[in-house]
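Here the complex is missing a single protein chain, while all its other protein chains stay put.
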Amino acid sequence: MSTANHATAHGGHHHAHHYDSAEHEYNTSKFGTWLFLATEILMFGGLFVGYILFHEKYPEMFHDGSTFLNWRLGALNTVVLLISSLTMALSIYYAQVNKKNLTLLNLYITLGCGFIFLIVKYIEYTHKFHEGLYPGRWFNPTEPEVQEMAKHLLDQGHGHLNMYFSFYFTMTGLHASHVITGMGLITWLIVRTHRSEFGPQYYTPLECVGLFWHLVDLIWIYLFPLLYLIG
Amino acid sequence: MTPASTASHFMPPQASEVAHSVDVLYGFLLIASFISCVLVIGGLIYFAVKYRRTSPDQKSAYISHNTTLEFLWSFIPFVIFMVVFVWGWVVYSGLRTMPEDALEIAVQGQKWSWTFTYKNGRSVGAEFWVPVGQNVRLVMSSSDVIHSFYLPAFRTKQDVVPGRYTNLWFRAEKEGDYQVFCAEYCGDQHSGMKAKLHVVSREQFDEWLGNDPYKGLSAVEVGQKVYQSRCIACHNLTEAKNVGPGYKGIWDKMEKLEGGAEVKVDENYIRESILDPNAKIVLGFPKGVMPTFAGQLSEAEIMGMIEFIKSLK
Amino acid sequence: MEDQQHHHIIPLKVYFSVIALLLVLTAITVAAAQVNFGPWNTVIAMAIASIKAGFVLAFFMHLKYDNKLYVAVFGTALFFLIVLYLFSWLDTVTRIGVNSIL
Partner (left out) sequence: MATAAAPSGKNYLNEKSGLWSWLTTLDHKRIGILYMIAVMTFFAIGGTFAMLIRLELFSVGKTIMDARTYNQVMTFHGAIMVFMVIIPGIPAFLGNFILPMQIGAKDVAFPRVNLMSWYCLLIGASIAFFSLFYNGVDTGWTFYTPYSITTQNGTIMMVVGAFIIGFSSILTGLNFIATVHKLRAPGMSFWRMPLFIWALYSTALLQVLATPVLAITLLCLTVERVFGIGIFDPKLGGDPVLFQHFFWFYSHPAVYIMILPAMGVVSELIVAFSHKTIFGYKAIALSSVGIAAVSFFVWGHHMFVSGQSEVAGILFSFITMLVGVPTAIKVFNWVATLYKGSIRFDSPLLFALGFLFLFTIGGVTGIMLAVIGVDVHFHDTYFVVAHFHYVMVGGTLMAIMGGIYYWFPKMFGRMVNEFWARISFVFIFVGFNVTFFPQFILGAMGMPRRYYDYLPEYESLNKISSVGAWTIGTGFLVGLFVIIHGMLKGEKAGNNPWGAKTLEWQTSSPPPHENFLVQPVVTAGPYEYR
């Protein structure tokens, strides 16, 4: 497979042997990426469906659970991710107009935003762990009021408070793993940009990773109100 | 041959009117299926033989489609499917509409036995009794995993789901003994999780319900009865291991536990093993398999079990 | 094939307007959550989230300018997700006698 999509230095990109042209390859890659995003939507969607069904069953429990989350940190992370989405889109723009340094700058900002997002998540998680707010079976709140609240909910038939944290940790955990994956891909893009592999003629990886990164943002746009605001 | 009698060639005896209605529908489906299979497979064989290639340059006809024919063979199956769907719906309503005036029996499934509790507190396992011609509603729950209560002779079945109650009803038309299976896979002794339903006359039922089941029996005999209804799926009366240990010769034995400690099989150990089975697991047996029988066996029954095991020296 | 199709370059102005709008919507949804609208809380929050999602899809992800096939892919995924939800929901709301015993 000597002709496989093997990029050479200085912006020259040979499309893979089984495509007619670079444009053909670009369109196909993008289509493939969208198909992949469809699978991501259905995968995350499963959790959302579970969340909504249990939310309908135990609204009080979800309401009480959401009071443990700090909406300020959630809002901060929303802003961070939105900005990272913008810079991701901008990096493609600057590749399209052939400004390598601005492409790089925007990719670095995107990566930085990813780090900020994870740091905030880390702060939130450790805070929860400190109070014993673990998911499911490990749920063991240290504060007496919380124990009281959980017992009260259970006695009223409003469900187990630990389920709220199960959903919280599973959904944000799966999302965070996507953020980490996206950051890995962006790092790869930065390396390739340094090698001047992208330009107006070829920026397919930027476009595809960009789509993935926006999807991660998109999921957070829903997670934030579901978990932090309405509970 | 009526459809119903065709069906009963394979089906267990019909014990209720609902079972009869299921069988009539099943008979219809069987005949309709047979006819369609004959048409399709017959046509297939006929065409395959008739139009086999006899010379190397034999030409085939160029027939790309035939709208009328295609419409017909889409529409006719559709109509048949709709008919059997509505018919099935009617039969299903008969199976699932719970009667108001029913004798209620609480059923609990746990690995791997059934417990039947009547309104007067009488609780039995492995065998239960109902009067003939009486609506019976089973209110079912599970203490561990999903089971499924299956009465083949009544053509009815319902999963027993932990965390909630499910219902099943039937009315037996004939006296007799009927098999109960567990139909949802539930672990090692899934196939051993059986029970017997005895349909008896109203008088016999009333007499049985009022009875003290252990009247006049010695403790060992009480234990034997308990064993047969509760323990037999996992324990046998030899020294061989089944899911749990065999009972023979186990009394007074010193058993090694996980971690090296030892325990003597005495009254206390047997009692603890019945009520809190995971407290002391003998080496070589898995943890968490035996369910607790706390609240299900009376003191007399536990004493009976201890005496029974004692008697199997 | 679509060899000579020229890639659409979205002007910077559009990107910056969209991010401004998204940040404003974030502020609105946070503000709205401080007021109790009863059952409308969820509806309002989800509506705002969907508007935000729409802007991200249309501009950051270029759906507005791209091949409509991608819209179809995205729409199909969403559709089957709703199917999963609707049927599971139908089951849970029409169960009779669901009493927890635990």
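Order of writing sets the chain letters: A, B and C. Residues in each chain are counted from 1.
One rule holds in what follows: contacts are C-beta pairs under 8 Å (C-beta built on N, C-alpha and C of every residue); 3 or more make two chains touch, one makes a residue touch a chain.
Since the model is a prediction, treat every value here as computed from it, not as a measurement.
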| item | value |
| --- | --- |
| Visible contact partners (per top-of-document touch definition) of the missing chain | A, B, C |
| Residue, one of A:14, A:160 or A:192, that touches the chain absent here | A:160 |
| Residue of B:137, B:157 or B:248 touching the missing chain in the full complex | B:157 |
| Residues belonging to subunit C that touch the chain removed from view | 69, 76-77, 80, 83-84, 87-88, 90-96, 102 |
| On subunit B, residues whose C-beta touches the chain left out of the figure | 10-12, 21-22, 25-26, 29-30, 32-33, 36-37, 40-41, 43-44, 47-48, 51-53, 58-66, 69-70, 73-74, 77-78, 81-82, 84-85, 87-92, 94-96, 144-146, 148, 150, 152-153, 155-159, 161-164, 166, 179, 181-192, 243, 286, 288 |
| Hidden partner interface residues of subunit A, rising order | 1, 4, 16-20, 24, 27-29, 31-32, 35-36, 38-47, 50, 53-54, 58, 134-138, 159-160, 162-163, 166-167, 169-170, 174 |
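Keep in mind that, in the parts below, only the chains that are shown with their structure count from here on.
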| item | value |
| --- | --- |
| Whole-Å gap between the CA centroids of subunit A and subunit B | 47 |
| Gap in Å, rounded to a whole number, between the CA centres of subunit C and subunit A | 15 |
| Shared-contact residues (touching 2 or more other chains) in subunit C | 100 |
| Junction residues of subunit A, two or more chains touched | none |
| Residues of subunit A that touch subunit C when the two form their complex | 20-21, 23-24, 27, 30-31, 34-35, 37-39, 41-42, 45-46, 48-49, 52-53, 56-57, 71, 75, 78-79, 82-83, 85-86, 88-90, 93, 96-97, 157, 200, 210-211, 214-215, 217-218, 221-222, 224-226, 229-230 |
| Subunit A-touching residues of subunit C, taken from the complex the two chains share | 1-5, 7, 9-10, 12, 15-16, 18-19, 22-23, 26, 29-30, 33, 41-42, 45-46, 48-49, 52-53, 56-57, 59-61, 66-67, 69-70, 73-74, 76-78, 80-81, 84-85, 88-89, 92, 100 |
